[in-house]
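With one protein chain withheld, the remaining protein chains of the complex are depicted in position.
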Amino acid sequence: MPGVDNPQRAHVNYILNCQGCHGPEGSGSADGDVPRMKDFLGNFLNVEGGREFLIRVPGVASAPLSDTAIAELLNWTLHTQSPDQIPEDFLPYNESDVIQWRRKTLGDVAHERERLIVRMR
Amino acid sequence: MKESKNLFDRISEQVSRGLAQNTSRRGLFGLLGAGIVGMSSIPLLPVARAAGTGQPQASDLQESGDDQSCDYWRYCSIDGFLCTCCGGSVNTCPPGTEMSPITWIGTCKNPEDGKSYIVSYNDCCGKSGCGNCLCNTNEGDRPMYVPAKSNDINWCLGTQSSVYHCSTAIVVGMAFE
Partner (left out) sequence: MNRMFQGFVFGCIIASSSVTNADFKPEPIGIIETLPEQYPDHWIMAQDLSFFHMLEGAVRVIDPSEETTGDQYKGQMTSSFIAVFEHSKVRNEHYVIESFFSRGGRGGKRTDLVTIYDPTSLSVSDEIEIPAKRLTGMPKGTQAALIGEEERFLGIYNFTPAQSVSIVDLEKRVFVNEVATEGCGFVIPNGARSFSSICGDGSFLTSNLDASGALTSSTRTETMFDPVGDPVFETPIAYDDNAYFLSFSGKLLPVNIGEKQISAGDWLSLATTEDEKSWRPGGITPMTSDTNGNVYVLMHPDGGEGTHKNGGSEVWVYDLEKKKRTNRIELKNWSLVVGTSGTGKNKFLLATNTDMAIDVYELPTANYARTLTGAGSTPFVIDGLN
């Protein structure tokens, strides 16, 4: 898996910090406002602003993980839950991406998400 | 001065006084007199009740202790009524309830093998509070603004009903050594 030094560590970080809301497979929950990542997440990489959006969402930006661990976790999540949507020229997330974007908060997350979804169409 | 007790066993004791006259108090309120946070002096019972009831278990997981008691190893960060006392089990919900897909995640040490396991505390929802075996343990629990680690939240979210009934403790992984 590109950009994932230790898949087992990434998986454990996912279970500990993300799975509670997103579910083991990233299915999310329609009733509960948690978006589905499975077979979808990679689409964000195809639109402008999407790459950084995945770092800036509150669940990721605020997670008690180092910048390197966040980069690894995002790469792992994309490859495990949404491999078919990842564009061919995708450069795996790295530490400096996370440093650059993590503290730039999103404000209205749902609104920003909608903008990106529109761009996907 | 009363002895330091974790809150809820006292409350339960009080409530149980009226209810448990002829029933086995242990059966009704498994935590009585035992459910102190991090209490290690209570000898673990040799049998895990979990083994008998046929619910799914993680492969090769060795367990011991009383899963109807707050000091059972999986319950190191649980807040609410144990589903094992409410018609469910450590990892299944009672009949007619729904399991919340959204929850908080803790890490507990299994005394059988000394390893740390990741526990998903999914709530069972859609019936009013079960009322049995109230526990509140807080290892690794964090305030609500760290939601992924907070057991103070009613996690009946993403379910048809947000009425809380009881809590499970499902082993979903091993901690990274």
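Letters A and B name the chains as they come in the text, with residue numbers starting at 1 for each one.
We take it that contacts are C-beta pairs under 8 Å (C-beta built on N, C-alpha and C of every residue); 3 or more make two chains touch, one makes a residue touch a chain.
This one's a predicted model, so the numbers in the text were calculated from it and none came from an experiment.
Undergrad: Going by the contact rule already stated, which one of B:Ser77, B:Asn91, B:Asn122 or B:Thr168 would touch the omitted chain in the full complex?
TA: Candidates B:Ser77, B:Asn91, B:Asn122 or B:Thr168; residue touching the omitted chain: B:Ser77.
Undergrad: If I consider the whole complex, including the chain that's not displayed, which of A:Ser27, A:Ser62 or A:Asn94 touches that chain?
TA: Answering carefully, the residue with contact to the hidden chain is A:Ser62.
Undergrad: Out of A:Met1, A:Val47 or A:Leu106, which touches the unshown chain?
TA: A:Leu106
Undergrad: Spell out, residue by residue, where the missing chain touches subunit A.
TA: Considering the whole complex, subunit A reaches the absent chain at 21, 32-34, 57-59, 61-64, 105-111.
Undergrad: Could you pull out which residues of subunit B are in touch with the chain that's been left out?
TA: 1-7, 10-11, 14-15, 37-38, 76-77, 79, 102, 125-129, 131, 134, 136-147, 149, 152-154, 157, 160-164
Just so it is clear, only the chains that are shown with their structure count from here on.
Undergrad: Subunit A touches which residues of subunit B in the complex?
TA: Touching subunit A: residues 101-105, 107, 118, 120, 146-148, 157-160, 172-176 of subunit B.
Undergrad: Name, in rising order, each residue of subunit A that touches subunit B in their complex.
TA: Residues of subunit A touching subunit B: 8-9, 11-13, 15-21, 23-24, 27, 29-32, 34, 59, 63-64.
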